[in-house]
Structures are given as C-alpha cells and as structure tokens.
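The other protein chains are all here in position, but one chain of the complex has been omitted.
By letter and in written order, the chains are A and B; residue numbering begins at 1 in each of them.
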Amino acid sequence: MSIELKGVNKSYGETRALRDVTLTFGDNKIIGLLGRNGAGKTTMLKVISGLIFTDGGEVTVDGERAVENDKALGKMYLMSEETYYPGGMKIRDVFKWSKRFYPDFDEGYAARLAAEFGLNQKKNVRSLSTGYLSIFKLIVALSVNTPYLFLDEPVLGLDANHRELFYRLLLEKYAEKPSTIVISTHLIEEIAALIEHVVIIKNGEILRDEPREDLLREGYTVAGAAALVDAYSENRRKIGEDSLGGLKTVYLLGPPDDVPAGLEVSGLDLQKLFIRLTNS
Amino acid sequence: MRINNESAEPIFQQIANGVEDAILSGAFPEEEQIPSTTEISVTYKINPATALKGITLLADGGILYKKRGIGMFVAEGARRKIELKRREAFFQNYILALVGEAKNLRLSEEDIKKMIESGFRDEH
Partner (left out) sequence: MKLKQSYLYQLREHQKPIIIFYIVVMIVLPLLLVTSVTSYDGVVPMIIAEEVQGEDGATIVYESRELTPEELEEWQSVQSQFSGMDAATVIFLFVCGLAVFREQFGMLSQNGVSRKTVFRGRIAAVLTIAFGMAVIDKINLIAFKWACSLIGEDVICTSLFEQLYNSETKVRGTLTTHVYSFIFCLVSYLAAAMFGYLISLTFYRLGKAGKISVAAGVPALLFIALPIVNFYVADGKITKWAERAFDYMFGFTQSLPFHAFVTLAAMFAVFSGLCWLLMRRAVVKD
C-alpha cells in the first residue's frame, strides 16, 4: 500500500519545478522530505493531493490513478502552508465538516487537542494568528486518520513549547496507529531523529531516497590537526570542510577506515550532510 | 541517557546502550518492566521504529524478554551478561582512551597508577 510518483514533471513557465520525479511513499513510515527553498517540496505535495496538475507522469494511490479520484483523495490529507478553509468558518464547523469528508476524523481527539493547545473552537479561521493558524491546521491533520498524511512545514510559526507538544502528539499517534506520514521541512535538526526514511530534493530532482540510517552511514567526520586531517583526506571523497586556525574538520563520504590515532572520528548529522549535498 | 545526532553510533544503538546503562545502575531492576517503545520514542523524540530496533537488539541478546500483552521486561541475569560484555569492551573504550589522553598530558605510567589507586580510595 503506497503512493507512487512515476516520472512526474511540472513546470511553471521557464522553471522546471519537478523533473522526472519517481518516488514511493508507504510502508507506514515517517518520511522526511527535505529540500531548500524552491527545491520543489510544496509543488510535489500539491501534485500528489490534486491541487495542481502535472505536465507529465502520474501519481497512483494503492495502485489507482489519483487524478480526480475521490476514493484516492480520501486516503490522504495535506496540511499546507496555505489555508484553503473559508475565513468565515468557525473552527468547530471545520471539524464538523472534516468528519463528514473524512469519516475516520476523530472529533473527540480534535477537541482535546484544541484544549491542550489553547485554541478556541468558536473563533473564525480568519481571526487566528499565524501561529494558531498552524496549530489549527495541525489539529485537523492529527485527527484526520488517513492512511497517508502530508505535512508541509507543520511547525511554522509555532513557539518552542507548541513544537515540542506537536512532536509528542505525532509520535504518540504514530506509535498507537502507524500510518505513512511525510514531513516536509527546513527544520532538519528537529525532525532528524523522528524520521525513518529520507528523501532529499534539489532543483526538482530527487537527490537521495533512502532509510535515514543508510544515509547517515554514507559519511563521517574527521577532525584534528590540519596537516594530519589533510593527509588523511587526500584521496578520499570530501564533501566539505571547516577550518579554525590549525584545527580542521572534514566531511567525507564512505565508511570510516584507517583513521589514525590523534584524529577524532564522528558521524555526520543529517543537517550537515544535507547542507553539504545541497550546496551547489 | 542522551541521544546524540552527531555520534558515529546509530540512534538505535544508543538506545540499547542507554537501557543497558540503566540495568547496570539498577534503575531497571531484573524481572521488572521497562518503559514501552512509545514512551521511549516520545521522551527522546525519536522514531518508534528506531526505539523498537534498539529494544529488539537487547531482546535478541537475551537482556530483555517480552511478556505478551504487557511489555518488555529485564531478563534474569541480564546485569551479569552486560557486565561481561562490557568488560571486554572496557579495555577498548576506556583504557586506550585514558592512555591516549595521559600521553597528551605527558603523564607517566606511574602517575596513572597512583591516580587509579586514589580514585578507588575516594569511592569508599
């Protein structure tokens, strides 16, 4: 059971936002969709949820073509940065309609979350601040219980306390009833440990698509006296370096082998690896 | 237990080590239940599958066992098992590092021996 993209292309005038994207989201995993601003993350999510059309390629949900397909669309929910809910609608009514369109929507849970976040259900959508708009959309996303959930920058505008609360709720929910959740974000450090699978997109192309642990095993860090470090890294695949006087740190691809004593070896955290891979 | 994203050690391994530490220190006594994978994943904000992997590693090694419908428990004799396992690694993980740092600080073998004796005395 998965959502598949096959050779998806999307252009906006001269710009190719998505180039021949082929991907699979499934297996009830939490997946990180990482990319710089303008890399194509939001475009991809909009194409999947049918908000925009492709210029080629197709999207299937559990084997069925997703385009204009109520059944397929009913299996997924996109929480996006943009708000498509009517400004004049009360939060309470949004929950009510969500239940009607998504039968597995848990109204009791939504109400509890609203209370926990301090969201007044009687308010209009347009009266919410940026932070509370995110919170409101998050609550819907957490309550909707679809097999596929897409979160586009879910914690935008949330203060630290609310972000922590959100991660806790997400993990509790996922642990209790696993589903396929795709989180698209810049805040790599925060979600690095949450995700099981990583997709990196750069300029509309898929750069990496693999389990997080495999990706992290791809590289390592060596630090120490500059001369020693240079000697070691000479014939190895370097993807970046930092210098501080006589101290040097290099980021290398490959398994850590034959590191001489005197040099410190450590792993490559996801954010550093991402930065190195997507700097052009 | 802290999760270090930059460590060369995968997170599931860190979880396994952390649980072992707790068993050694007595925080998780033998034949008692340990926190669920959900609790662990929520507390450390890590993926539940990762937490499960760490726990499974320990279960496969006989450190933990599963009581159906209840949860994971510390196996009898787990503490002993961990001690033995870690003693083997002790030399690698601690002694060599100690010697390396001692050399950096230009401490002699005698200096180190005296320090170790003094350390044991302080403990009592």
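To be clear about the criterion, a contact is a pair of C-beta atoms (placed from the backbone, for glycine too) under 8 Å apart; a residue touches a chain by one contact, two chains touch by 3 or more.
Note that the structure is predicted; figures quoted are calculated from it, not measured.
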(request) List the shown chains that the missing chain touches in the full complex. (result) A
(message) For the chain left out of this view, which of A:Gly7, A:Gly38 or A:Pro86 touches it?
(response) A:Pro86
(message) Can you say which of A:Gly57, A:Gly74 or A:Pro178 touches the chain missing from this structure?
(response) A:Gly74
(message) Just checking the interface: what residues of subunit A touch the absent partner chain?
(response) 46, 49-53, 68-70, 73-74, 76-78, 82-87, 89, 97-98, 100-102
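As a convention for this text, only the chains that are shown with their structure count from here on.
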(request) Can you check how far apart subunit A and subunit B are, centre to centre, with Cα atoms defining each centre and the answer in Å? (result) 32
(message) Under the stated contact criterion, what part of subunit A meets subunit B in this complex?
(response) 29-30, 164, 167-168, 171-172, 174-176, 178, 189, 192-196, 212-213, 216-217, 220-221, 256, 261, 265-270, 272
(request) Over in the complex, which subunit B residues touch subunit A? Could you list them? (result) 3, 5-12, 37-38, 41-42, 44-50, 100
